[in-house]
Every structure is written in structure tokens, then in C-alpha cells.
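One protein chain is absent from this view; the other protein chains keep their places.
Going by the order they are written in, the chains are A, B, C, D and E; count residues from 1 in each one.
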Amino acid sequence: MPESTPALSSVRDLRSGEGASARPFASLLVLRKRTVRTASNGNPYLGVELGDKTGSVGCTVFSDSPAYEALKDAEEGAVVRVEGRTETYQGRLSPKLTKASVVPAAELAGADVVANLVETAPEDGEALWREFLGFAEALALPELRATVRNVMDDVGEAFRTAPAASVMHHAYRHGLLEHTVHMARAARALLPLYPEVDPDLAMAGILLHDCGKAVEYEGTLAARRGRRGILQGHVILGYQLARKAALKARLDADRTERLEHVILSHQGKLEWGAAVLAATPEAVFVSKVDELDAKMGMVQRALRTAPEGEEFTERVLGLDMPLFVKPPQA
Amino acid sequence: MPESTPALSSVRDLRSGEGASARPFASLLVLRKRTVRTASNGNPYLGVELGDKTGSVGCTVFSDSPAYEALKDAEEGAVVRVEGRTETYQGRLSPKLTKASVVPAAELAGADVVANLVETAPEDGEALWREFLGFAEALALPELRATVRNVMDDVGEAFRTAPAASVMHHAYRHGLLEHTVHMARAARALLPLYPEVDPDLAMAGILLHDCGKAVEYEGTLAARRGRRGILQGHVILGYQLARKAALKARLDADRTERLEHVILSHQGKLEWGAAVLAATPEAVFVSKVDELDAKMGMVQRALRTAPEGEEFTERVLGLDMPLFVKPPQA
Amino acid sequence: MPESTPALSSVRDLRSGEGASARPFASLLVLRKRTVRTASNGNPYLGVELGDKTGSVGCTVFSDSPAYEALKDAEEGAVVRVEGRTETYQGRLSPKLTKASVVPAAELAGADVVANLVETAPEDGEALWREFLGFAEALALPELRATVRNVMDDVGEAFRTAPAASVMHHAYRHGLLEHTVHMARAARALLPLYPEVDPDLAMAGILLHDCGKAVEYEGTLAARRGRRGILQGHVILGYQLARKAALKARLDADRTERLEHVILSHQGKLEWGAAVLAATPEAVFVSKVDELDAKMGMVQRALRTAPEGEEFTERVLGLDMPLFVKPPQA
Amino acid sequence: MPESTPALSSVRDLRSGEGASARPFASLLVLRKRTVRTASNGNPYLGVELGDKTGSVGCTVFSDSPAYEALKDAEEGAVVRVEGRTETYQGRLSPKLTKASVVPAAELAGADVVANLVETAPEDGEALWREFLGFAEALALPELRATVRNVMDDVGEAFRTAPAASVMHHAYRHGLLEHTVHMARAARALLPLYPEVDPDLAMAGILLHDCGKAVEYEGTLAARRGRRGILQGHVILGYQLARKAALKARLDADRTERLEHVILSHQGKLEWGAAVLAATPEAVFVSKVDELDAKMGMVQRALRTAPEGEEFTERVLGLDMPLFVKPPQA
Amino acid sequence: MPESTPALSSVRDLRSGEGASARPFASLLVLRKRTVRTASNGNPYLGVELGDKTGSVGCTVFSDSPAYEALKDAEEGAVVRVEGRTETYQGRLSPKLTKASVVPAAELAGADVVANLVETAPEDGEALWREFLGFAEALALPELRATVRNVMDDVGEAFRTAPAASVMHHAYRHGLLEHTVHMARAARALLPLYPEVDPDLAMAGILLHDCGKAVEYEGTLAARRGRRGILQGHVILGYQLARKAALKARLDADRTERLEHVILSHQGKLEWGAAVLAATPEAVFVSKVDELDAKMGMVQRALRTAPEGEEFTERVLGLDMPLFVKPPQA
Partner (left out) sequence: MPESTPALSSVRDLRSGEGASARPFASLLVLRKRTVRTASNGNPYLGVELGDKTGSVGCTVFSDSPAYEALKDAEEGAVVRVEGRTETYQGRLSPKLTKASVVPAAELAGADVVANLVETAPEDGEALWREFLGFAEALALPELRATVRNVMDDVGEAFRTAPAASVMHHAYRHGLLEHTVHMARAARALLPLYPEVDPDLAMAGILLHDCGKAVEYEGTLAARRGRRGILQGHVILGYQLARKAALKARLDADRTERLEHVILSHQGKLEWGAAVLAATPEAVFVSKVDELDAKMGMVQRALRTAPEGEEFTERVLGLDMPLFVKPPQA
């Protein structure tokens, strides 16, 4: 293989040769972190972290490296094409970059590229979005429909791709949308069994309960909490989005307050970030369906990523246990 | 009204005249507690607590009272017919009994009587039981069907009437059956949405998860933990019942262990009494459906017993909040 | 003393004769709670709780009592003039009411009356309010001044009389105003020592941090959480008040977000009700000054109410200790 | 029985007739609490709590009662001889006192009297004290022997009669001595099995670990924490006693510090009041033997006071469970 | 030293030269973990972790290494003889293997080999086992003797070598047996002091309290929780073993339930894994003796492994403190 045109390697590919002798590679990766440092000789150099959905790797780029110029001005979250040599000694990967260029946003349109760069929900993003809209349209009260629509006019773009969490559950691209739709499906199935719960309010509450996360997490290729995420948190951001949307939709004051309460209380416990504890049938219902689907989401992801041939996964964060992945015998 | 034949008064009736002048009454009540004490003159006397589904009241019965003989030999949990005078001073009820007789078990067959003595699930006990059996018959695997059937052959009688808890949720006659059927309904609605959960195992796990409570709580008209309830707890008792039943049903070892695991872990947290944490998709699912229905059961009961005309109930145990009982405006 | 015109007795006066023989009394009290019940004869009667700043007492009013008509239509929180007899047996006070009439709001204008009905801050309410306004006027940035002014235009009336808490600290009339002014004084003294804290933002944050309590607690003569208090809590209510006021005052977006963050985080810990943890120098400062003054407020109140001649108070709620009230020897 | 010379009744005797008609009595009781109050007519009256080892009872003494003079000047903790009538209505005892006199300390010398007034360790106090001294004399190092002796010269009198706790374990007269001797017995049995523990230091640590309680609890007939108990706590008080005693005994600095560490850490956990966590073999050993004997002391007391004929006690404070008191069948 | 026949090096030996230049070595080690990975060129390679009682080291084995064939089929837990070069750069050991072969189980019979591979209890395993049997034979009741014997017939082989825990206390070969025998010795010494504890039941409870760990931990050269250990936990496994054994031994139902209760409750707290809290004198006693010996076991191990010449160890897991290892001066 000529060194100038290697096939694109994932981070897992690069790591898979850890301990082997150095070899050339080319990759398309996200610039996850970039820090400028100064060497003792006064020259600047970069510490960068590059990654895709299979992992991350750090490397050092000195000012005399041909990759230096492109990377020193790149923004965190940018997609870069890099070439270099793997330079793995003692099983620790430390690639030396020989080339780097930022890929223009326009060229990233193809879902394939992004799909390789970040972990993505297993269900199709488009289909999930249509299903979400369907749930919104099925709301009986026009003002509630309009409220949900108004929020989506506001943050729908980010809502469709954001993760549902940074580490715990549905922590991947489209994860927020997927988790919301899964909760809506569960609620549709359960609502006939709990007639004391107002179905319209509960469903609108579910569709909007986490909408603040569309603001909390910044960047499409990372799940970093931005300024508003840190200073207010998704519960308050979602409450504010819903309040503004309800006002605009002329939702009556009684239902507006109930909907706000569902959002303010959905985290279930104060120490988990709820602003108040649930005090309406709808709020109790939504917080419990949220907890159910969050846990099942952890189960689903653990099953997807389980090492083949093993009975148990490693300890699953949030379950505090390894998960038994072998299905019951036929 | 001639003093000899008053209509039967509930405890709420007796209390409703607190502060008023003494008046005659007759009641049918459960003997909830009975203690023999000795007065300083050496004579024995009784402290008794009598109650029905509307409340409890304590009174003292001296050895020269015509009610003494009947009550001194009555068992706690017995139903007694009493007559007397209300004797309320300063708003504190202290009835003086003039007559008492234990009602033979045979005469209690009528559901009406029992219905007044203890709080009972709002749904019909018979219908709930048929529905429970229907869920059991719908299990696909014959050995799982037989396992559930074997447990019910063993403790079904008690299972049908036991409460689901002594104070927290579904804490009333048929409460355990009601809670179990409600969970089964919820699971039937949810299982298509979580295909990684084995439906047969999850449903059998739900039908049996609390079966140990049929042994834990003693007495049909009270919810007192008996010796086995204290020394083992319902989780272990249920595990043992299911294990014996599965063995007899020749359920394969793999599924037996998974079913046991669902029961051992259903309490969700070690400090709530789980013997282990959930580590299979079925166990995570059942523990979360249990939590959902337990909380919704608290909501339902708070709604049923809410004082008319109020917006909020008092603080609901288990929700740690007052519940907003007024439905959204039409 | 002729029975028809006794001097007005406080609840403490009524109790001071507990165990003594019944005697006539007249009192001016707040109707703290009123419940309609039905006696077994079908007649309604009332359970009422009456109180002033020295305590509470419950009594029963039957439908044939001359006090019945006036009380059955009175609102909770109303001030009533009552007459009756103390009727204390066995040391337990159970007054029998013979007369009752609601005092019109107009007649309550005199501060003296209210001062006897509810516990009031030891400092003068008017002076505290002027001092509060002075702190507001001293803010350097006109938009911050306007923001504080706007909030007070909105809820200032309630803000001036509300308690700072229902049980823990500054739990009395004007308590919220007093606690806020005390914090402002402390901040004015401390700000020169912590130059990294923006003094204008910190001071505005202090003036508004608890403004949501003016909405949370309903009624001027009680500290009952109302509907909005239960469904949103004072942190969110205050955040919303400040946000609206800042918008109207055209406060820049940067400072608006920082001010909101101070309010959202001032409770210090999530489990104490903070919506987010403090992440700016101002927010850390305000939350710690709040905690300091809240604890010192408990100390001050315990000292005021300590029984004379004792070295220690009973265990002080919030300190979890008795307080040593004897000052160091001269 | 002539009313003037009734036999002495215990509080349990008085209560045993609750609900019966009033009758004369005479009792020898401890004045546990005495509060001066003022009736609305300006006359003072007393609220007093009287008790013995079988319980407590409160009563009100008006200034025209013949018992008033004697009680108004009596100190809390005094032993009083009272006469009166039981006056029990509605099952609530409210004795009316007709005579009262304080019993001079000199007349209390007889162990019998005190034995009836407060709960006392089941083992003989004299024998326990001799055994304690025997353990002290058996210490190998003369300076450790002298250290223990010095502490006892200082507080031995109080140490012999103090309770080991106010509510949890060994909470009765001689309880501290009994608990200490029981721990010493256990240590003597265990030390040969744990050779890494210095037996002399561990035993001296046990003999002194709770000596601060002799100062913490004030009064011989009550277990009230005094000023030093509140401001310093028994751990610090014991540390200080042992430090002073070791200095006087010229114990070497190394052992003095180790002995102090055993006392500072014996409570096991910081939140239980330990000043530091155990960090020497001796300190770990003593804290665990303390915990073992404290729990077994709760078991022993629960067995002693269990109602006859019951399988289980009520929930035991500190065990958080009812105790199964029926021994295994022969 | 010729490279082909080096003396066997322990992991500590290999590490001791960290930072030195590469040198040949030969070792006998346990294959603790083995993962197959694929390099980017499509070739498989192995990541393996090798260890003995002195530590662990990871290395990478490529498919062209002469050690590849032997290791790719070896089971985790196998003992392997390896040769290679230390290849330590920058203080991080990364041995390159040049030879590897699995040692047949037959050749491992010699206790010496195993003794070097895993940490082992300091007391002789054979002697501990004889002492355990002696305690069992000394039980007074034949049915209890038979119960213990039956459990040992079932799992005695694993019981003799299992560790008592994976990390906390007695976490080494024979650790379970050692801890059990130490508890039995402590109980024998203490039982005469606590006559309310049935000595036979307590001693049988101690001998069996942790027997479930013989099933929980799989593999003789590792302490990995197996399927049953994860899904049920040692408390339930031990309860089940004892129940079956007691049934077979025809132990009376009363004692069977008490023995089961000791096992179910011995962990002391629900959050530590107890299935119920202790509610019999025997159960309280066993749980406290367990805690005492577990802590003292941590002390003993910390003393054994303390670096020479230091006053204190590093922080000891489970004590949360460094341990002061210097004995008191003579």
C-alpha cells in the first residue's frame, strides 16, 4: 500500500495495532479538544484529541509539523482529515501527524460521514422525527399541539440530533429524539390503564420534558454543556422554552402551569436535578415513564455493545451491575 | 331511637360527634389489638383497639363490664359486635362498652360485612382474580404456566386478599392482587416496545414478584408481619415459593434462575430490600414497572380519599408532596 | 370581673390556666384552620384551630352553638373575636365558644392588632423596607436598579410581610424582608474583601434571591404554600419574576443570565432545592452569605424565645443542638 | 384501706387503673422536671413530671394545693414522697396531689429505694466495680495501671452509677460500669486470638473509653447532658481525663498518644461522634468490641423487658427490628 | 546467564528493573485475562494479562509471535510458562514474549507452585480445615452437625480454597476458610459471656454464614463472580445450601428457620447485602463477630504487607485510614 493513499482508518483500527511497529495511516476524525502550549524553547505546540465513534486518541503537534497550521486555527468539533504514522511503542498509541486539513461543513452533508464519526441511535433519525411529529399532531387540544410545535420551531434542529445525556443513557446522536419517542410509545400504551392521568397533558409533557437538552448540549459532534447548560441546566431551559411556547400558543394558564410542572419535576428527585417534586398525576406518571425508559435504554445499549461470546457485560454505569446478555435458551 | 336497637355506626360516625354529649351506639368492628393489664387492686382489665375501614378507636374494658368476658378470649383480628355509649369529652372519643360478642367466621361470608371492616381495592376482587388467572394462562411456555399455577395452589387463598404493603401503596384488602394485575396490564402494553425483554419470563416474574407477601402478612383483617415475614421477608419467601413451584413444574434450570433473579431483585435497591440488583433485561423491566405502578397506586388512592372541594391533599407518604387533585379545566 | 366584658386573652393566657377550673374569656385570634364535619345525627359541626403569636388551640363548634354561624362562613386566615369558657380538664385546654364574629379587614389596619396575632420581626417593618429600598437605589447600574424596582412593583406588597420560611429561619411576619436586609448588610460589609465578586450583581442577587417566597406563601396571617408555591417552588418563581423584570428593565443578556443563576443556585445544594449549583463568584458568595444569615437568624430567634434563667434552650431545629444562651461572664 | 396510710404505688401501679374511678395513693418518686407557669389570674402554678423505674406521669400543682410549697423549691432530680388521688378520666392519668415532701439525701442511702426509682443494671453494682478494679490491677504496665487509677480517683464516683447512654444501650443506673466490664470480659477472651493487638493498651483503652460519660451526664437520678457534655461531648471529655491521668502517671508519650487515640476513635464513625477514625490495631479492636457489646446489650435489655407470652418484642431502637424472644425449642 | 535458562522471575522481579534496559526472563504466571483483537491489517493479535501473587502485567502478542499459538487457546485462569525480554522503557514494563506454554493441571499439584501464583492465607490450609471440622464436630445437636457436614459434602472443596472477598478482607486463597475459623475461635471465646445466645445455633451459623461464597466465586486461581454469584449473590446461595442441607439432616423447622435467618442477615445492613436485618440474639451476635473479624483481618493483612521501616501504611481500604504499624515501644 503506497503511503500517500491509505484507506481511512478508524480509531479502533489505529489502536488495533497497538504494540506493533509504526505504520502509515489516514483518517477522518473529529477534533474533540485542542490546547495551545508553549515549549521551554518558547515555541508553541498543540495538544489535540481526535476521535470518532470507535474511540479517541491524543497526540502532540509541534510547530514545525506540516499539520500544525491547519490544526492551530481549527475549532473544537471540526472534522479533520489527517495523515501520519501510528508510532505505537509499548502498546500506547501516539500517532505522529504529517498532514491535516479541516473538512468544510458542506462536505459533511452525507450522513455516512457523520455516522462514522459519532455514535448514532440505532433507529433511523428521519423516521423517529416523523413519529415525534405524529405524536404531536395527535394531541387533542389545539393549543397543546401549537405549544409543542412552537418549541420545535425554536430548537427542533438541535433537538433532532442531540444526545439524551452525556454519559448515562441514550448518550449518542439522535439519542434525545429516540428516548423521547420511546417514552411517547410507552405512554400511548400505558395511558388507557391510568385514567386519572390527563392523556393530552402527559403526552405533551413527554414530548417536551427534555427539550432543554437541545440547548444544554452544544455542538453537533460533541456533547459539551455550553454556558447556558452550566448556568441554568436543561430543566430550567426546557421550562423556559415550554413557557414561551405555551404563551404564544395561548394555552390556558391552568394547563400551562401543569405542563411547566411536568418539566420542572421530571428528574424525579431533587438531588437528580428536579426543581420540584412531582405533585400532579401527570408529573408522577411522566417521571416514572422517564425512569423506565432511561434504564431500558441502558440495557439496550449494553446489549448492542456487548462483547460477542460473553455471558455478561462489564458493570453497566447506571445499573451498577454487569448485564446478563445471553437470552434464555430456546 | 330506643337505646337497645341503634343502627350500626362506623368509627367515622362515632368520631363525627366528638365533643358532643354522650349517646348510645352499636357497631360491627375488628378487634385490632387486645392487651390484658392488671389494675392496682389486682383486678385484670383490657385495653382494646377496635376499628373498621373508616378508622380506629381505643377503649378500656374493666372486669366488671358486661363486655369483658367476650373480649378477653377473643383473638386479635376477630370481628366483634359491640354496644355502648360514646362518652366523648373534650373532643376525645372514649366509648364505654356495655355489650360485646364475637361474630362467628361463618356469618362473615357476606362480602358486605368485610367490605365495611377493612379498606378494599376499588376493583372487584373476583374479577381481578379471573384476570390474574388469564394472564397466567396466556404464558406461552407450559412450564412457566405450571410454575405460576403451583405457587397459587400453595398460597393463592392468601394472595387474593392480602394488601400489597402495610402503609405505602395498595395497602388494603385485595391490594396485592390489584397491584399485580395492574402491573401485568402495564407489562402487556409495554412488552412489544422492549423486544430485548423475554415476554414470558417478564410476565411470569410480574405475576409472582410479590407472592411472598401472601406469607409475610398474617391475618385476613390485618396486615401484621408474622414470624416468617420478620425472619425472612417477602423477597426471600417469594423466591422460595417460586423455586419450589418451578422445580415441581420442571421448568428448565436456566429460566428458573432467571425467574428467581427477577423476584430477588424486584425491590430495585438493596436498601429497599432487594437481595441483589437487577442484572437481566427482564429484571430491570419488572423492577421499573413495579415502581411505576406503586407510585401510580399512591396517586389513585390519594385521589379516592381526597377531601372534597380541596385543590391539594395533605402530603402523600411516598410522594413527599401534597397531590394536586383538581383535574385540568374542561 | 363581670363575665360579659373580660379583657382580651392571648393563647398563652388561656393555656396558663390549664388544669385550673373553667373561666370566661374573650380573645382576638386568627382562624388558622376550619373543617366542616358531620355528626352521626346528620348535623354538621366545625373543627377549628385558632391562634395568635403565642400559640394555637383547637375547639369544636356544634351547630347549636351561638358561634356556629359566624365561623362556618369565615375564611381561613380571617381574624375573629371570640368569647367563651376555658373548659380545661386534666391540663388539656378545650375552650367552649359562646360568641364569635369576623373582624373586618378595615379594622385590622392598626399594626398593634396584627402584631399580637402573628410573630413579627423584632426590627420595625417600615424601617427595614426603607433600608431595602436604599440598598436597591445604591446599585450602580441603572438597569439593575430598575430590575429590582420592577420586581417590587410586582410583588413588593407581599414581599414586605412574608416570612422567610415556614419553620426553619426568620419564620415570622416581615421575616423575609428582615433576612434580605440582613444579608444585604452583611454583603455590604464583605464585598470589599472579595474583589472577584461583582458587587452590583451580588447585591441585586441578594435583594431578589428569595423574592419568589412572596408568591410561594399565601395569606398575610399564615405561611401556607399556595398552588404556585407547591407546583413551582420559590426558586423558580423568583427566577421567573427576576427574568421578567430584567427584560422590562432592558438589563443586558449577560447580566440577566448571571442574575438568574444567582437565584437558581442560592439554596446551595440540589437536595435543598437549588435548581443548579453555583458556578459564578457572585453565586457562590450569595449562597454562603444566605447560609450564614439563616443560621444566625436561628440563633437570634432562639435567644429571643429562650426561657428565662436557663443556660440552654431546647434543641434548636436547624442547629441540631440546644443553644447556650448565657453570655460570657463580665 | 384508710386513705391516710396507703402502701407505696409505682407509676405502673398508678397507670394500671387508668380508666377506673379515682382512688387515693402514696408514692416515692423522682422529680424529673419542674416548670413554673403563671395562670391568667396572675397566680403561679407548677407543671411537674414525676417518675420511677416503671414510668413517668405529669401533673399540675396549683398554688393553693398543699403540695405546692414543697415542690416549688425542690430541685429536679430530687426524690419526693407524694400523696393524692389518681383522677383518671378517659384512660389518661392525671393525679391530683394532696401532700408532698422532699426526701433528704441521707434517707436515700438504702439501695432499695433507689433501686425502685431508676432502672438499674441487672448485675450487682458492687461486684461490677470490684471486677472493674480487678481488670485495672491486671494491667502489666505499672504506668497504665496508674493511669486508670488516676481517672477513677477523679470521676470514679460518677462512673460507677452513670448510664452508658441516654436512650440506646445500657441506658440505666450502673449501665456504664456494666457495659465497660462486659467489654473487658469480651476483650480478655478475644485478645489471645488477635496477637497484633497490644493487650495492655487495648484493655486500658476499654476501661477508659467511655469515662467521659461520667462527666457528660449530670445528676444521679437522671441522664441529662450538662454544660460540659453539650459543649464538648464525652469523647473529648474522656480524652482529656485520660490525658491528665497519663501525664500524672508518667506514662510514656508513645503509649499516651495511642491510648488517647483509642478514646478519640472508639465511636467508630465520624457521624457517630468519633473525633478521628481508628488507625491502630488497638483502636480498631476496641471500636469493634464496643459495637458488639452495645448491640448485645440492646438484645439483653429487650429480652428482660419483653412482654410475657409474645414471640416478638416491639421494634427495638438500634436494631431497627422486633426481636424474636422465644428460645429455640428443646 | 545464558538467555535460554534464566531463573523464574516473579512480576515484582520484572517490575523491579523498570526503567533499566531490556533483559531476558522466564516466569510461571496465571493467565488472568485474554482478549482477541484484530489489527488494521486484518491479522488477529492478543491482549493478555499475566500475574502472580506479586502483581500483574499486560502485554500484546502478535500473530507472528512464537507465543501466539499457545496463548490463543489457553483458558483464563490457566498457568503458563513464558519466556521473553522485559522491554521496559520510561519505567513502564511491556514484556515481549518469545515462548509460552500452558502448564498441565497435573503438574500444578505441588503446593509450592500455587503458593507463588496467588496470595494465600498465612495459616496452613490443611490445619485450618481440620480445625473447621473440629468446630463442626463439637456442635451438640446431631442434626446441626449433619447440616454443616452436608453443606461441606456439597461445596467443601471450593470452600477450602475460596477467598473471603474479592477486594476487602481475607481476599486471598484459603481466605474464606481462615475467616470462618477465626470467627469460630472468637465465638467460642465469647459465647460464655452472652448466655442469651444459643451456642449451637450461633456456631453453626458462623460455620455456614459465608458458604455461598464457595459458589459465588468461580475459578481456583481467580476471584471472579460467576453467573450464580451475579444473579443471586452469596447470601442467597448460602441460604439455599443451608436449607437443603438442613432438610436432608432432618433439622427441626424452628432451628432451620433460625439458621437461615442468621445467614440471611449476617451482612449487617441491607445496603451491604443483607436480605433482612438481624432479629434473633444469634443473628445479632454472628453479624457483629463477622464485622469484628473482617476489620481485624484487614488490620492483619495491612501489617503483613506494610513496607518495612515505615510508621504508617498507605490508606487501608475498609478502614479509610492509614494503619499505624509500629508497635508500642518496649
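The rule we apply is simple: a residue touches a chain if its C-beta (ideal position, glycine included) is under 8 Å from a C-beta of that chain, and two chains touch if they have at least 3 such contacts.
Keep in mind it's a predicted model, so treat the numbers as computed, not measured.
Peer 1: When the whole complex is taken into account, which chains on show are touched by the absent chain?
Peer 2: Answer for the hidden chain's contacts among shown chains: A, C, D, E.
Peer 1: Give the residue, chosen from D:V181, D:V235, D:L292 or D:A306, that touches the chain omitted from the document.
Peer 2: Of the candidates D:V181, D:V235, D:L292 or D:A306, D:V235 is in touch with the missing chain.
Peer 1: In terms of residues, what is the contact footprint of the unshown chain on chain A?
Peer 2: 35, 37-41, 45, 58-60, 62, 87, 89-90, 92, 94, 227, 230-231
Peer 1: By the contact criterion defined above, which parts of chain C meet the unshown chain? Give residue numbers in ascending order.
Peer 2: Residues 182, 185-186, 189-190, 192-194, 196-198, 201, 252, 254-255, 258, 277-281, 284-285, 288-289, 291-292, 295-296, 299-300, 303, 312, 319-324, 327-329 of chain C touch the chain that is not shown.
Peer 1: Across the whole complex, list the residues on chain E that are touched by the chain not included here.
Peer 2: These residues touch the chain not displayed: 9, 13-14, 16-20, 23, 25, 89-92, 311-312, 321-322, 324.
Everything that follows uses one rule, which is that only the chains that are shown with their structure count from here on.
Peer 1: Compare the two sides of the chain A and chain B interface and say whether they are made mostly of the same residue numbers, over half shared, or of different ones.
Peer 2: same
Peer 1: Between copies chain C and chain D, what's the superposition rotation on C-alpha atoms, in steps of 5 degrees?
Peer 2: Result for this pair is 120 degrees.
Peer 1: Kindly point out which of A-E, C-D or B-E repeats the A-C interface, defined as over half of the contact pairs being the same residue numbers.
Peer 2: B-E
Peer 1: Hey, how far is the Cα centre of chain B from the one of chain D, in Å?
Peer 2: It comes to 41 Å between the two C-alpha centres.
Peer 1: Take the average of all CA coordinates in chain D, do the same for chain E, and state the distance between these two points in whole angstrom.
Peer 2: The mean C-alpha positions of chain D and chain E differ by 45 Å.
Peer 1: Where in chain B do residues touch two or more other chains at once?
Peer 2: Residues 89, 227, 230-231, 258, 279-280, 312, 321-322, 324 of chain B each touch two or more of the other chains.
Peer 1: Chain contact graph: line, ring, star, complete or other?
Peer 2: other
Peer 1: Each pair of chains that touch: what are they?
Peer 2: Here the touching chain pairs work out to A-B, A-C, A-E, B-C, B-D, B-E, C-D, D-E.
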